[in-house]
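The complex appears here without one of its protein chains, the remainder shown in place.
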Amino acid sequence: MSQPAHARINVDLLRPLLRTSWRFYFLVAALGSIVLTALVSWLSQAFFGFGVTGIRWPVYWGFYVTNFVFWIGISHAGTLISAILRLVDAGWRRPVTRCAEVITVFALMIGAMFPIIHLGRPWLAFWLFPYPSERLIWPNFRSPLVWDFFAINTYLTGSVLFLVLPMIPDFAVVRDKATGVRKTIYTYLACGWRGTPRQWHRLETAMQIMAIGIVPVAVSVHTIVSFDFSMAPVPMWQSTIFGPYFVVGAIFSGIAGLLIAMAVLRKVLHLQDYLHPVHFQNLGKLLLVMALLWGYFVFNERLVTYYGNGPSEMAVFWRTQRESFAPLYWTMVICNFVLPLVLMGIRYFRTITGCVIASLGVVVGMWLERFLIIVPSLGHKYLPYSYGIYRPQPVEIIIAIATFAAMMLLYVLFAKLVPIISIWELKAGRASASLAEAVGEGGDARPVARGEANL
Amino acid sequence: MPKWGMAVDLDRCDGCGACVTACHAENNISTVGADQAARGRAKHWIRVERYWEGEFPDVRLKFRPVMCQHCDNAPCEPVCPTYASHHTPDGLNAQVYNRCIGTRYCANACPYNVRFFDFFNPSWDKPLHLQLNPDVSLREVGVMEKCTFCVQRIKATTIQAKSEDRPVKDGEIQPACAQACPSRALVFGDLSDPESEVSRLSRSPRGSKLLEDVGTKPSVTYLSKQ
Partner (left out) sequence: MKAVYGLYEDGQAAQQAVNRLRAAGVNDRDITVMSSQPMEDVEFGHMGGKTWMWWIACGGGLLGMATAFGLAWLTETSWPINVGGLPTFAWWPNLIIIFELTMLGAILATVVTLVVSARLGRSSTIYDPAVSDGLILVGVEETSDARVRELQDALGAVRGEIKVVA
């Protein structure tokens, strides 16, 4: 009954691991060289001095912090899809969870590098770690940057474990299918997994606990990132709405990133039988909801500022809305609000292509949003004599582009080494669905299994 | 325990800039060159802000020297992850260069924009390197720096007074800017001594604080004709 499907699932999802074409090596080389260029750029910044960037008085944060917030935001994809949908037992999540969790882990890794990249003395970054030092000083636990350190590390640890634990049964499948050196590696990675009910029960319990735990951590992480701004008395930064505003923006950009990744994987790895249009439509509806939520928060923030009519705040307000930053601002509004509403709101456009276009727009729009929060405010604080204009320099631009290349590179490498769709979760979903069919239309069929029959 | 503060008389300031030059000389602040200054990298711990008021021909020129306000409720202090920016018991906002890892959060939080970042290692063309003050450490690239109320002079005078077993006299400690000002617009002293000149000036009806509504509780009082 289920055996042919099993074998075909194994074949389809293990194919990237067991066969490599020239295209893979070419992609890795191309992306790797971009990342290498960025590394050289950053080392030149450390060597020649921080002045090679565009940072200046008084705009002391620019592209680097924008990238930091942007990538931490993208990392919220996995948590939403994987953890929340797991908790509400939505069956349609099964082919999507690992793609999403992988985005989380890699986006977090990339984002977490920026607090080091943007330091004036990055070789001393380890002072953020609480250890008894001979200088008799500990980190300042009242500083939002130390909160960042703790939050991002907790989230990274949790996300890595959340990703790796369900990979163990899949490593066991690869172990059984592979030969030679691969077999040895995957035997080691599978940690002696046998698949007894005891192990399955413990794995599922662990995933349940971690799903419950990782959601508040994810919410806290981006709230704490928002505290990097709202804890400073800067016009249009010191707003209590920043916490939820940033979390919503993070989930928003995360879903967009996930949609793009899914569409690419579906095309390149021939996963048309596993990633169906309904998955994209469901995520597209989520994208629409997040776009509306994002618009709601922006409206809140700006209406309250406008109504308060404080001189410094209004100066920054108009700077984004109708003065020098207006082109970027209105591009952001179109990319983040108009485009998703039109493409995801109208069913005719809610196709896979439509989802990808909307998501690309959201990725651009959310990057612009982070930039527009940071730079206009810093360049236009309270004393007019100290206003300043920020111009990004090549170092910053190269590193910004390279983060996208790094994300793609890590993703390509991951898809080569691990099945990108969780094999056992997919099979478990199908088993429940087919059991429901076997039981029939009578009372025993569980409602959840009905939804899973769509798979 | 003294609480150091300053009074700036805007009606006396004529924008000569002697305070800026003296501060550079006293505190080993390097000039950054025309290119870098145009890109906003100049490090004037005290700067003279120049504002024009009115339309020609009724134009008035106003000068305002702005230095670190050494706020009691300094927004730059809680945000520093390594305690490089903290408050001393005698009311100074201290910047410990050795603790600074250069996150620049303090500079963003400062509403007065009086914190400066070392974008490059400092350099002095010969023979200016001979003029460096041995009492003040040089800052390497990547750390924040700002006005310290010439803490080296405060410490030196305090130690001298202690060794002579007498209290510090009012007006004995002169930061470089106050010492250089030809119109005596800058007055430094102990705010906790009600008889000191700076205390009396800070109680003057001409006195106000800069950006008082931000709530930073600065230690510098600005005096101007109301």
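For the reader, a short list of remarks on this structure follows.
Letters A and B name the chains as they come in the text, with residue numbers starting at 1 for each one.
What we mean here is this: a contact is a pair of C-beta atoms (placed from the backbone, for glycine too) under 8 Å apart; a residue touches a chain by one contact, two chains touch by 3 or more.
Owing to the predicted nature of the structure, the values given are computational and were not obtained by experimental measurement.
Summary of contacts with the chain left out: across A:78, A:120 or A:158, the touching residue is A:158.
The hidden chain makes contact, of the residues B:64, B:86 or B:153, with B:86. In the complete assembly, the contact with the undisplayed chain comes from A:193, out of A:70, A:92 or A:193. Where chain B meets the missing chain, the touching residues are 72-78, 80, 83, 85-89, 217. Within the entire complex, the positions of chain A that touch the omitted partner chain are 1-3, 6-7, 10, 130, 136-138, 140-142, 146-147, 150-151, 153-154, 157-158, 161, 165, 168-169, 172-173, 176-177, 191-206, 209-210, 213-214, 216-217, 220, 224, 423-425, 427-428, 431-432, 435.
Keep in mind that, in the parts below, only the chains that are shown with their structure count from here on.
Within the complex formed with chain A, the residues of chain B that make contact are 36, 39-42, 47, 49-51, 66, 75, 78-83, 99-105, 107-109, 111-113, 116-121, 140-144, 211, 214-216.
Chain A makes touch with chain B in their complex at residues 48-51, 55-61, 115, 118-122, 124-125, 127-128, 135, 137, 139-140, 142-146, 149, 228, 231-234, 378, 381-386, 388.
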